[in-house]
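Removed from the display is one protein chain of the complex; every other protein chain stays in position.
Entry: chain A
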Amino acid sequence: MSMNRPDETTLHAWVDGELAPGRAAEVAQWLSEHPGEAARAAALQAQCASLRALHAQVLDEPVPRRLRQALRRPPLQWHWPHALAAGVMLSLGLGLGYGLGSRAPGAWPQAAQAQLPVFVREAAAAHAVYVPEQRHPVEVAAQQQAHLVQWLSKRLGVQLKVPVLEAQGFHLVGGRLLPGEAGQARAQFMYQDPAGERVTLYVSVLSREDGAAAAPPVAFHWTGDESAQGFYWIDGRQGYAVSAALPRERLYALAEAIYRQLD
């Protein structure tokens, strides 16, 4: 082969696939005749491979919330329903808990994590798992809402309703069936606003031991857990938990809208 020794940049360009096919073939031929240089080229290729593998596990990690939120524009101006909800809360005063209008205002202390009903912990876990999901956030999409409701109602054993939260700025993404801690069927509905913020509503049918309430009063309880904050309430045999990375006031407005529609 008449080719001269390839210079250093040519060797790198060959490793990086930057050479035209004819030139690359010449270099490959020359390397096949010079095992010492071929070994050096192989070492460069190995270095590339080790760089591509470095911290590759980060590619599979869920995106931290603070990074998802970095894409959010400044919060929109509050619309009328939110302002009303905030007014209601202020009138109840801080630290009183968040009772519901004419129903007895439940002056419950903020529940510690350990005292949370099991279904609320399930809801928080399900929220954390599925909200960052980009490709498969739901099992059945909102386009098949009739099927979704019929299917989940059948599995939970009660007739479910899917609240409409368009007035609060959230549209339904869809829902999924989930296992409760003791193997019960649970339902999760996911909503999203135009900015991509997601809200989940977790619905569970409770037994007496699970904390099913015999009768009203219904009260909203706040769960201020770092990973998923939200409100939960128990209405008869059904437990509901609303979770989102939203300010308490907006979550309250969502919880109230959901409660009113399900009542």
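Throughout what follows, contacts are C-beta pairs under 8 Å (C-beta built on N, C-alpha and C of every residue); 3 or more make two chains touch, one makes a residue touch a chain; residues count from 1.
Here, contacts and distances are computed from a predicted model.
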Protein name as given in UniProt for the chain not displayed, "Putative spore germination protein KA", "RNA polymerase sigma factor", "ABC transporter ATP-binding protein" or "Helicase Helix-turn-helix domain-containing protein": "RNA polymerase sigma factor"
From A:H55, A:H136 or A:R208, residue that would touch the chain that is not displayed: A:H55
Residue ranges of chain A at the interface with the undisplayed chain: 7-9, 12-13, 16, 18, 37, 40, 43-44, 47-48, 50-52, 54-56, 58-61, 63-64, 66-68, 70-73, 134, 195-196
